[in-house]
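Here's a structure for you.
The complex appears here minus one protein chain, its other protein chains still in place.
Going by the order they are written in, the chains are A and B; count residues from 1 in each one.
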Amino acid sequence: MKKYAYFPGCSLEKMAKSYHDSAIETLRRLDVELEELEDWNCSGATAYFHVDELLAYTLGARNLAMAEKQGRDLVAPCSGCYKNMFATRAHLQHEPALADHINFALEADNLKFTGTSAVRHLIEVFVQDVGLAAVKAKVTKPLKDLRVATYYGCQILRPRKDHEDVEQAHFFEDLMAAIGATPVEFSMKLRCCGGALIITNRKAALSLVRNLLQSAAAVKADVIATACPLCQVNLECYQKLVNQEFGTNFNLPVMYFTQLIGLAFGLPPKQLGIGTELVSAEPVICHARSNQKENL
Amino acid sequence: MSNRIGVYVCHCGTNIASMVDVKAVAEYAATLPGVALARDYKYMCSDPGQTLIQQDIKEHKLDRIIVSACSPLLHEHTFRNATKQGGINEYFFQMVNIREHDAWVHTDRAKATEKAKDLIRAAVHRVPFHKPLEKKSVPIKSDVLIVGAGIAGIHAALTLANAGKKVYLVEREPTIGGHMAKFDKTFPTLDCAACILTPKMTTVKTHPNITMWTYSDVVKVDGFVGNYKVTVRRNPRYIIEDLCVGCSECVAACVFKEPKFPDEFNLGLGKRKPVYLPFPQATPLVAVIDPETCIQLKTGKCKKTCVEACGDRKAIDFNQKAEMKEIEVGTIILSTGFKVFDAKRIPYYGYGAYSGVYTSLEIERLVNASGPTGGELVLRNGQKPKSVAIVHCVGSRDENTNKYCSRVCCMYSLKLAHLVKERTGADVYNFYIDMRTPGKGFEEFYSKVSGEGVHMIRGKVADVFLENPADKNGRLIVQAEDTLLNIMRKVPVDMVVLGVGLEAQGDANDVRRQFNISCSTEGWFLERHPKLAPVNTFTDGIFLAGCCQGPKDIPDTVAQAGAAAAEALALIDAGSIELEPNTAFVVEQECSGCKTCIPMCPYTAISRNEEKKIAVINEALCKGCGTCVAACPSGAIKQNLFEDDEIFEEINGVLAHV
Partner (left out) sequence: MADKPTFREEIAGVLHASMGNPLDVCMQCGTCSGTCPVASGGFMDNSPRRIIAMINAGLKERVLKSNTYWYCASCYHCTVRCPRGIDITELMYGLKRYTVWHAKTQEGMIGPVFSETFVKMIVRTGRSYEPVLATSYLFTLGVPEMLQEAQTATSLMLKGRLPLLPARIKRLDNFKKVLKRIIPLGDPDE
């Protein structure tokens, strides 16, 4: 059984608990254990880097050092946490003097950063470590004809980690295809949901959310699949506000990819945190159920 | 052995003298063993300086010369000549660099002077061990091979052929003409490309001194300057070239009633049958049969209506095989051209995804009367566009794709703007970063096109997306920041033309290995010097012409082709070339035949003598890099001018004060 140090991040406690639940459940079925990193601290979202770089890197390094102590790689389900900790590790490996300064601070908590723990996004674990074939093998109720708009968002792919092509990713679609769903051509799949702008410039964020919803609706998506709690909140929890602001009437379920995988694995919706949405996921459940009936 | 060494310490004006006490150095040199005389002098490279050496050799019976001055790159040749004029072997000379290696890089006069003394002492130790080497001369055969028959190859071929030389012009496509044959009009004159090109193509075909081999590839290149042995494979057209008159009856008669396969010449915008002529002015005007799509060639079971239509001419031969031709030439010109940037690498421009997005080369075919739409600029639905965006810098000036500027795109984008407006009356928007129109008549062209009402928007296009996300064939929105007006522009258009940049051919790296030349970091063939030797390569006898050396327009291509022809002619008419003797050689009795050196040579100068089972170095190909000398496990390879005793003595000389 492969084990990882699991970094839930602040939002998976409550706001995105369904992401947490569905992630644990589905990975367990795939023989992967996510053991929560003990006493993790907030990764900083965007706020740390707005105020102080040194603080930001130190707080990120604390988490990395704790994962290192366990000898495990760190897995983050949230794109923001993932990006912050990946960048922290990369930057500290690049600047040994800075790493020394930070290690001096971490000493006070008996920790040391050396960079031996890699940082992974949860979706990478499914796609690369477990592999699509293994995911497909565990599917008992393929989500046939469910039109999924795979929303990558920004910070999984950007900034570039190496020299990879960041404009033509298709691993998310492949993952959805592996569970039997129909990924649609979602032209805005790599565009921004506004992120923290939902607080700091609401008008701008709502406009971006509107564009994304419009793009998904235009290709008749049944559901938008996301891999980041902030994207999910922006796209789903503020749909009502978008409708009020722009006179639209979107009613598009926005779910975590792990919830969709869970449904395809035949897990009960409640276990996957389904039912806590502000835009009901009933249509998706119904679709899944009707497939089940067909498969009988 | 006692020598009589003459040491000369040059002031080089103040270049050396300001940092090195040249008089003291000369005085010191005079005290060294073997030194018969030592002088300092203001400008050794001047005529009196050189004469001084010659006189001293005669008067003082000197047998070795050392000049400590600037870099050997500049004047080693000059002083070797002077030594020779003085009556002794020119390789009994050693140059010491006390300018770039000493005076120009240090700030402490005392230490710089000491260093100069050390360096000269090293040369004094070394030079007695120099051997009297002789330059070898290699004859130059007069035939020329030109690879690639675009406008560059064509022009070079005609120039050389008119000078009376026999030219082999090899082209891999079934017709000559290259990219220029695809264009409609050329900038800045708006000359019709075919009108100016086809007369040259015809002349090439009929010229008695040109052997034109189309649909052919170079498969092997052996030999060295003046003496290249090249194998060319003539691929089977399944048509006998001498018998075909280009009447196209076979095409009309083909069992495929309608053309079905993507037409390469029209970049897939049109269709052709398995038997086809590339375009109406193809040279040679001979049909080609594509073995991948011809039913007869794939299955052997066809009515062969083409053969019937050909009748008495009997030009079709389904049994035709590839033919290998071996030729011997003295010089080679590479004019293999370019390919355009693959616009699919920038997915957010929508090429290949949205039907209204084209590349500039595709538009050239659309506006061309011999193209797939007969010169009508229409969208895929047959309608004329009412608004067209032309996007500059696609794949160029971009760290994410190609860093360089492709040089021709601004001009051709303006040209296309003019043609589009002329043919359709549409609103045309050129989105650019900088407008690069430096050539003769180019600025005037820019002005003219602006005056025709083309909208020039200074802003690199950030996105092209569908006006209606559900309609891939519908209108497009082009989004860019207009950096001059400081506003966001979201311009709805029917058609987007991507100004794709130029790139080296996909097989450039393989081709350059074949010919033993180098490529630059961007993949273009490498010239010997970007300013002073733009058509020469580091391999003697091989020259470059046209875009294979770097992106350029037709005027520059033709000029460069003429230059390459001139360089080839210079070699041919000189009749022979002298080779520097600083080459490596194998001491036969010490060679164990281990073959370590053979793959190491970057110039493929080492081969194996199977009889004697030893390595043999071709002096003409050897450039004296020293790799094999260092690599040989037996120490059996030595290098002229860098033999062990010479090197060790030099080291001894430098360290003597320690």
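Descriptive notes on the structure:
Here is the rule we use: contacts are C-beta pairs under 8 Å (C-beta built on N, C-alpha and C of every residue); 3 or more make two chains touch, one makes a residue touch a chain.
Small disclaimer: the values here were computed from a predicted structure and weren't measured.
Across the entire complex, the residue among A:Ala118, A:Val219 or A:Cys237 in touch with the chain not shown is A:Cys237.
In the complete complex, the hidden chain is touched by one of B:Asp342, B:Asp398 or B:Glu643, namely B:Asp398. In the complete complex, the hidden chain is touched by one of A:Val127, A:Ala177 or A:Ala196, namely A:Ala196.
Touching residues on subunit B toward the chain that is not drawn are 393, 397-400, 433-434, 458-463, 479-483, 486, 488, 490. Annotation for subunit A: contacts to the undisplayed chain at residues 10, 13-17, 39-42, 44-55, 58-59, 62, 87, 91, 94, 101-102, 104-110, 154-155, 158-160, 166-167, 190-192, 194-197, 199-205, 207-208, 211, 237-238, 240-241, 244, 275-278.
Basically, only the chains that are shown with their structure count from here on.
For the pair subunit A and subunit B, the distance between mean C-alpha positions equals 50 Å. The part of subunit B that touches subunit A in the complex is made up of residues 346-348, 465-466, 468-470. Contact residues on subunit A toward subunit B in their complex (touch as defined above): 167-168, 187, 214-215, 218-219.
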